[in-house]
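Got a structure for you, questions after.
Missing here is one protein chain; the remaining ones are kept as they sit in the complex.
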Amino acid sequence: MKKLINDPADVLAESLRGVAAAHPGLRVDHANRIVYRAQAKADGKVALISGGGAGHEPLHGGFVGPGMLDAACAGEVFTSPTPDQMAEATTTVDRGAGVLHIVKNYTGDVMNFEMAGELAAADGGVEVRTVVTRDDVAVEDSTYTAGRRGVGVTVLLEKIVGAAAEEGQDLDAVASLAQRVSDGGRSMGIALTSCTVPSAGRPTFDLPDDEIEVGVGIHGEPGRHREPLTGASQIARQLVDPVLADHDFTAGPTIALLNGMGGTPLIELYLMYGEVTSLLESAGVEVARCLVGNYITSLDMAGASLTLLAADEEVLRLWDAPVSTPGLRWGA
Amino acid sequence: MKKLINDPADVLAESLRGVAAAHPGLRVDHANRIVYRAQAKADGKVALISGGGAGHEPLHGGFVGPGMLDAACAGEVFTSPTPDQMAEATTTVDRGAGVLHIVKNYTGDVMNFEMAGELAAADGGVEVRTVVTRDDVAVEDSTYTAGRRGVGVTVLLEKIVGAAAEEGQDLDAVASLAQRVSDGGRSMGIALTSCTVPSAGRPTFDLPDDEIEVGVGIHGEPGRHREPLTGASQIARQLVDPVLADHDFTAGPTIALLNGMGGTPLIELYLMYGEVTSLLESAGVEVARCLVGNYITSLDMAGASLTLLAADEEVLRLWDAPVSTPGLRWGA
Amino acid sequence: MADSLTHEQLVAWLAAFRDSVHEHRDHLTELDAAIGDADHGTNLTRGMDAVMAVVAADDAPDTAAGLLKAVGMKLVSTVGGASGPLYGTFFLRAAGAAGDASTLDAGAVLGMLRAGVEGLAARGKAELGDKTMVDALAPAVEALADAVANGADLATGLRAAAEAAATGREATTGLEARKGRASYLGERSKGHTDPGAASATMLVEALADAVG
Partner (left out) sequence: MADSLTHEQLVAWLAAFRDSVHEHRDHLTELDAAIGDADHGTNLTRGMDAVMAVVAADDAPDTAAGLLKAVGMKLVSTVGGASGPLYGTFFLRAAGAAGDASTLDAGAVLGMLRAGVEGLAARGKAELGDKTMVDALAPAVEALADAVANGADLATGLRAAAEAAATGREATTGLEARKGRASYLGERSKGHTDPGAASATMLVEALADAVG
């Protein structure tokens, strides 16, 4: 394992030290592993928190700041944070208008946030709503299973709903917008390589040089199946087709995220984005806004995922609103 | 070789298609492989162009936009662009106040920009000045050799000098500021892995699992020597010590760039930055501003480099000025 | 003939589980790498190390219920992931069932385990056959119940429970996962043993060892 780390057990704590040093706009509670805005938002506004295992940087800590999250709880690599962290963050960020929990649909995250909600309710009477993202079309949707994973749409949701909270929408409005965004997003990912979890010390899966994993999430879980490694134009189809098959994106404007998994350089992501936009154009999808880069990663995995979000004028307006975080910044 | 590409010969052209699709604020001249601002700057202002081989994204195309470059010429992967591209870009961006060429010190880049300057002078009478960055302390400085490579300071220079041009400083002032910034910057890099040049199809160098290359540039050239792979805290010393040994950074504020080589995830870069800041603090270096992330990369190489730039109030003011490019954006 | 669980045995159980988790840490992580995210061994090691620090502390609770509750809280606050809330809930519910008894007879142990497993299954909305820790734990409880009903002593009953857990664990190999991360793999989850079923079996075995 070749990584710029010390003891694998210290990766999270030590990387949070770097985050704190790098970003004066953030305040890190090292004991509780919570990243806050240095300046809390004004009283009376809904606060947003999210959280999840580390290894997906810049998600979530990199999306804390004006226009986006109020706090992010960090877990160990690929391990959901714990209810007490979340409860602590919830009470700290509440400005009297309630708190939205943004949860990616993983059993661990869902259960821990559930217990955090119970704690917060029992404790301080903070009003908590929860949105669970579940946009990964690689996973079959069924009430008998854990359902779909939450992946790329989480980034877009944090931005859009963060803007709504910032402009003073109330908890009901914020929560229902969050649900609407979550419902309108779909994602699909592929991997060229596995990632290596520091504490495991070796790649989570072995993948021959001429194969890719299709339908991977962001935790190094193997995908749904393997396919031969082909060119970018065919791989683009493997991202675009299942997303379009699952949801109609021709009815209005779309926000697209072509996301790198952490080990794929920008030159390849741009090339893939060129392929993806051609396919979307032929399919009659109008991409009104886009992001290309590493936004929700899987440690050092090489690969990419595509997220499409059905938008409307209101969503685009919120998308364009100012945001000032380490990971996304414009208009401010 | 596992990459998200089609034919290796098409990597540059196809990735520029993606750049054009992703960034409405940019205009790409595909025939000449030049990335321009969609909106040219006002008449009477000095224009900045840079350029270099592809494979270092977001450098340089990702730094085109208000507050930074006016155009970037892209060469093939790791291959300097050609004089006619540079001359074309130079005449196109000139607003009557002259053009600054920002050149990284590589034989190819220097010679091609030199010929471009000759062409532009012969041709249209555009006044051209050139700054050559040479900040890599891994390379011995000597008048008998090609001298030091230009690496991370190029990013900082494009931002700072871009701000000076934007506020209307004239060509003399812009060129002398550029020289001052270039003189005040030092960098050092290490690699955990080689990169793979698409047309070569395999890693440029082999590196055992327990060794790192110390003193690498951004083209997959082997470094100055190999060392055993140790923890991040020792590796941080290998970055910080030679930089501090080469230049005094205790006299005023410093801008720091902890840069990823393309294949190293953000969680590791933050961890390294934590280590680096501790060392800088002990050495009495005051980091006034910083960047942590992938800014000047070497394809899919895993590794990191540190750049320090001796700043002053004026430089910090220019650093803080608004910038709006795909790779750096604030205040706008 | 061991017919009840003393406080010392409770502590010994936890220590034995911690030791077992340490010993099989890499194995658990490998099982998780195959159909999950390669952290189960690390998660439980971190959690049980924290638990044993609580248990060893001067102010460790001296009732069964108190100790079990402290263990559950500690797991919830240090493990994270899926297994943190699940094992945490197991111990919290077990604590609730233990009442204020300081020594638990076979029936009380059965009641405690049953409450724990039911709580865990409810937290995870998991049923038998979903390829989770429930597939080891539920059969273990039934085996203990049978043994107790047939008048076996606690040690014998727990040995039967441990065997049933191991059998349940082995059976997960052939199953397609419907809960947790492994469910994302669909068909591809077949042929791999569930890591949580493996650690849950270790938990029951540790109890059998502590009592036997």
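A few remarks follow.
Order of writing sets the labels: A, B and C. Residues in every chain begin at 1.
One rule holds in what follows: a residue touches a chain if its C-beta (ideal position, glycine included) is under 8 Å from a C-beta of that chain, and two chains touch if they have at least 3 such contacts.
Note that this is a predicted model, so its numbers are computed, not measured.
Shown chains touched by the missing chain in the whole complex: B. Note that of B:P222, B:G252 or B:G331, the residue touching the chain absent from this view is B:P222. Checked against the full complex, the candidates B:E140, B:D210 or B:D312 give a single residue touching the omitted chain, namely B:E140. Residues of chain B that touch the chain left out of the display are 9, 53, 75-84, 106-108, 111-112, 114-115, 138-140, 144-146, 149, 197, 199-200, 204-205, 217, 219-222, 224-225.
Going forward, only the chains that are shown with their structure count from here on.
Once the centre of each chain is set as its mean CA position, chain B and chain C turn out to be 55 Å apart.
Our note on geometry: chain A versus chain C, Cα centroid distance of 32 Å, whole angstroms.
Chain C has no residue in contact with two or more other chains.
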